[in-house]
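Following: one structure in structure tokens, then a few remarks.
The other protein chains are all here in position, but one chain of the complex has been omitted.
Labels for the chains are A, B and C, by order of writing; each one numbers its residues from 1.
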Amino acid sequence: MVSIKQDIRIGFYVCHCGHNIASMVDCPEVASYVEKLPGVVLSRDYKYMCSDPGQELIQKDIKEFDLNRVVVASCSPLLHEHTFRTAVAAGGLNPFFFHMVNIREHDSWVHTDRKEATAKAKALARAAIRRVAHHKALEVKQVPVNPDVLVVGGGIAGIHAALTLANAGKKVYLVEREPSIGGHMAKFDKTFPTLDCAACILTPKMSSVGAHENITLWSYSEVVKMDGYVGNYTVMVKRKARFINEDLCTGCQECVANCIYKEPKFTDEFNEGLGKRKPVYIPFPQATPQVVLIDPDVCLNFKRGVLTDKCKKTCVEACGDRKAIDFKQKEQFTEIKVGTIIVATGFQTFDAKRVLPYGYGVYPNVYTAMEVERLVNASGPTSGEVILRDGRQPKAIGIIHCVGSRDKKTNRWCSRVCCMYSMKLAHLLKEHTGAEIYNFYIDIRAPGKGYEEFYDKLNEEGVHFVRGRVGEVTDWGMTPEEEGKLVIRVEDTLAGFVRRIPVDMVVLATGLEPQADAQDVRRLFNMSCGTEGFFLERHPKLAPVNTFTDGIFIAGCCQGPRDIPDTVAQAGAAAAEAMVLIDKGHVEQEPNTAYVLPDCCGCKSCLPLCPYTAITFDEATKKAVINEALCKGCGTCVSSCPSGSIAQNLFEDEEVFSEIEGVLAD
Amino acid sequence: MSELTPPSPAAWTPRIIAFFCNWCTYTAADLAGVSRLKYASTTRVIRLMCSGRVDPQFILDAFRQGADGVLIGGCHPGDCHYVEGNYKMLRRFQLLKRLLKDLGIAEQRVRLEWISAAEGERVKTVVNEMTAQIKALGPLGMPQAFATWDQEVSELARRTGDAGEVESQEPVAAAK
Amino acid sequence: MVKSMTTPPATKKATVPTRSSDRPNVQRPGEESVPIMKMRPTIKYEADRVRGFGREIMSVPGCEQLQSCIQCGTCSGVCPLSIYMDHTPRQVMALTRADFKNEVLRSRTIWLCASCYACTVECPQEIRITDIMYELKQRAILEGIFPKRFPIPILAYDFSEMVKKNGRITEMILVIKLFMKTSWLAALGNWRLGIDLIKTGRFSLVTEKIKHHGDIARMMDAVDDQKGS
Partner (left out) sequence: MKYSYFPGCSLKGLGRAYEESLLPVMKHLGVELQELDDWNCCGATAYMAVDEVKACVLAARNLALAEKSGLNQVMAPCAACYLVLNKAKHYFHDYPAMKATMDRALNAVGLHYSGDTPVRHPLDILLNDVGLEAIKQKVEKPLKGLKVATYYGCQIVRPYATFDDQYNPTTMDRLMEALGATLVHYPLKTKCCGGSLTGTLPEAGIRLVYILLNEAKKRGADCIATVCPLCQFNLDGYHSQLKAQYGDVLVPTVYFTQLMGLAFGLSDKELGLNRAAVPFKWRPPLPAAATPVPA
């Protein structure tokens, strides 16, 4: 049989994890099986190895039985490897004389036959026993953390995270793609369920960001490149040309008033296309920074984005001595160094045109919820008056929930906020128009503080709730009362029959989905995405703002749909996580780096393989050299070395071979 | 190419060695567990930091030690935690497949899959698919084959009266 | 004025506490007045379920997705014929999944489905409702549950018999047979149609047949053999 070095004394522990493992794996049997394996001095099964008594058991055994290797078979090493290494170290051993076996996520939870699952647990345990005998003592490397933080995205999540960090004295770079921070929240009229005005609660935070000495705000900018590792990231930011010198612009907007275009005539993005703006404009009155910008696509001084200098430039005249307008401005690239990054890039609303039966884009009186937010807003294009595209005031309004949510043909997830914002809009529309209002819903989801009460309130206000997903919105009337109206055809599922309801206005409660470029952002920051395209958290319960890349955190709707309070809470959590690293001052790096063995023949074939240029060639010794600081431990060079002269800590050839051998040795 | 093995016994279940990268596929397998997806208990996962660490020798050794199949899981192209380790693996994998073919090992016995951390469902599908395919192929039985060959060679040597030089160096005893 | 209206007899009994004469009768022209109130419990007991029926339907190719129905009612909302149904398509889905076989197979709904597939393409859970309706029709025909002289199953049956015999359909013969079996009155009501068809040269009683008309029967037998085995 396989020989084990004489001095190897292994302690083995199999965890029941309550019933999680024990219900599918016969833990005592695994323990007694392992006990007979060569090198094993002691083998135990225990209810909860990760508990304090469990860890203390390991420490006690190490001393009592003079163990020099420890193997724990329990859950995933991604969850508790660190816990047990710490326990082993506390017992006086080098923490790397430990190996962990995953018999929960990879065994008991995914199999249905107790015999097979037990056999698999034995095989995995046996492999670990063989492997751990080859383990070496290793030292953890400490790397300092740069205390500066980058926050990407200036919606409410990014704003809150940046302010939290800045208030704690950290230096923050806030990068926002749009000309102003504020995100979607800046467009909302009121917020549910308290109905406080979105601008009233957001604007003060926006101004604090603009004025904070610890925050460098770069609006109209994008991150284009990220390098480095936790604690030491190098980031390239593209600052797009707004043709205005931000330092010189005072936000007086005299240029806007004096633009050659007397009337605004271009689509106003902030008002969802319901209003107009000029080529030189400020996105909205409370925009932060209070700096105008010029749209080269429509400005007369440009033609198709290229400077022609053919306009009279009344704006420049109006600006006068301030000289803030700079038509020659080019985009700039700035490199910054930070230790941690918070990604809060938000969401986009579902494109209602994708659900054809609801007629968005076909019937002018079909609106998206975002458009209605602007329509009921006092600072919106109609100053808060609800006037339809055809100039009428609606007497009956249908609000259709779940547009682009809970639908396998578009987005299958529940967007979480639509029920509540639909009810908010129902309330506001009722208040503004006195119209008859119908909500068409599949299920009302109101699970938040004061949310169910808000639903009650709406019922009391006489808003109709019809349980049924609308089949179609049509413009053909079957009865005189339907003529000239939009007709909603729906099954009232609680009444049990089909209804046709004529309305003047249809509001589509569009869902939330990942930003169109979420995949690019994910690659940029080395994150993962869930199948639906939102950024993936490290653990759905226990690490909701961490990502799989250390030092990179996520907050807000880029991780999944959520409302404002949850977003703010999450942004605070992300800021706190960043501060943990900053205040600790250093990070520990897994010592899984590669190193060159003396028998390197100098063939150089490993040099181009390393994406981090950690391998160089020493002309004096004619051998490859690996810079431990640059090596990230992927092991690609190890498996590619033709002479087998590169090895990797924690993943030595003999360790892997013995694992293969062990796992198959039954 | 024909396989080396006799038809499979009824009660036999395949043994598949899976080399999963730490960042994507291992995490996906964890997710499959957390989601309580159910799949065949045929795989034994060996965790590596990156699919780029999978040495072709690991695969050959797995077969030698008695594996019926080898599954390698890495991040999707473009998503590698180490930029491009998965591409390096892909390159090697193509060459290795040719080698295995020449050795008479059926193509379906090795499989390279890109499974991201979010694709727990994919782990289940791939494992089940591969299990079914290998079940159809039957056991590979390399250790037994080695034993037979060794026996033949010893026999030959005994007959030529020079037994000492060709004694088996393979740890065939590892196979039960 | 209210008093002059016909009061439904049932409400005269003291079962309704409020005085009936105080309430305006909201009867619309053409609508029946409330019939005599017959007491019939609508409660369903577990024994009313035909256990396994739902599973059985869901095991038919194309019908698997029924299990993920969220009862949103989109199917009924888009169905052009749901306005005539006793149970809306959504209710049929719920009843099927919950094993209420008798209620489903006796429902008018399955016969009203015109196979336009609007529900199937709109269903947010990608349930192939039309295919489920087909399956339910088949079950009903198989079990002989449909009203006497009800034309749709008769049409379907005649159709299949004619195909089995001739390989093709001669529409006029099919239509005439249908009217004979169901209602002469209906045939009379369609006399204009017949004249039109004759006038426009579309009325033909010459049987369409394929050359190898034995083929169809052989193929059908092959299917039946397999089912039997």
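Methods note: contacts are C-beta pairs under 8 Å (C-beta built on N, C-alpha and C of every residue); 3 or more make two chains touch, one makes a residue touch a chain.
It should be emphasised that the depicted structure is a prediction, and the values quoted were computed from it without experimental measurement.
Student: Determine which of the presented chains are touched by the chain that is not presented, and list them.
Tutor: Every shown chain touched by the left-out chain: A, C.
Student: Touching the absent chain in the whole complex: find that residue among A:Asp475, A:Asp563 or A:Asp666.
Tutor: A:Asp475
Student: List the subunit C residues touching the unshown chain?
Tutor: 60-62, 80-81, 84, 111-112, 114-118, 120-121, 128, 130-131, 134-135, 137-138, 141, 151-153, 155-157, 159-160, 163, 167-172, 175, 178, 186, 189-190, 192-193, 196-197, 199-202, 204, 208, 210-212, 215-216, 218-223, 226
Student: Take the complete complex as the reference. Which residues in subunit A touch the chain that isn't displayed?
Tutor: Residues in contact with the chain left out: 356-357, 362, 474-476, 478.
Just so we're on the same page, only the chains that are shown with their structure count from here on.
Student: Using Cα averages as centroids, what's the distance between subunit A and subunit B in whole Å?
Tutor: About 36 Å separates the centre of subunit A from that of subunit B.
Student: Counting in whole Å, what is the centre-to-centre distance of subunit A and subunit C, each centre being its mean C-alpha position?
Tutor: Averaging C-alpha atoms per chain gives centres 50 Å apart.
Student: I'd like the Å distance between the centres of subunit B and subunit C, where a centre is the mean of that chain's Cα atoms.
Tutor: Comparing mean C-alpha positions, subunit C is 56 Å from subunit B.
Student: Among the residues of subunit C, which ones contact at least 2 other chains?
Tutor: Not one residue in subunit C touches at least two other chains.
Student: Hunt down the residues of subunit B that sit against at least two other chains at once, touch-wise.
Tutor: none
Student: Help me check something: in the complex, which residues belonging to subunit B touch subunit A?
Tutor: Residues of subunit B touching subunit A: 13, 15, 17, 22-24, 26-27, 29-30, 32-34, 36-39, 41, 44-50, 52-58, 61-62, 65-67, 78-79, 81-85, 88, 92, 116-119, 124, 171, 173-174, 176.
Student: Enumerate the contact residues on subunit A facing subunit B in the complex.
Tutor: Going by the criterion above, the answer is residues 1-2, 76-79, 102, 104-107, 109-113, 116-117, 119-120, 123-124, 127, 522-523, 526, 528-531, 536, 540, 548-549, 592, 609, 611, 632-636, 638-640, 648, 651, 653, 656-657, 659-661, 663-666.
Student: Along subunit C, where are the residues that touch subunit A in the complex?
Tutor: 70-79, 82-83, 88, 90-91, 122, 124-126
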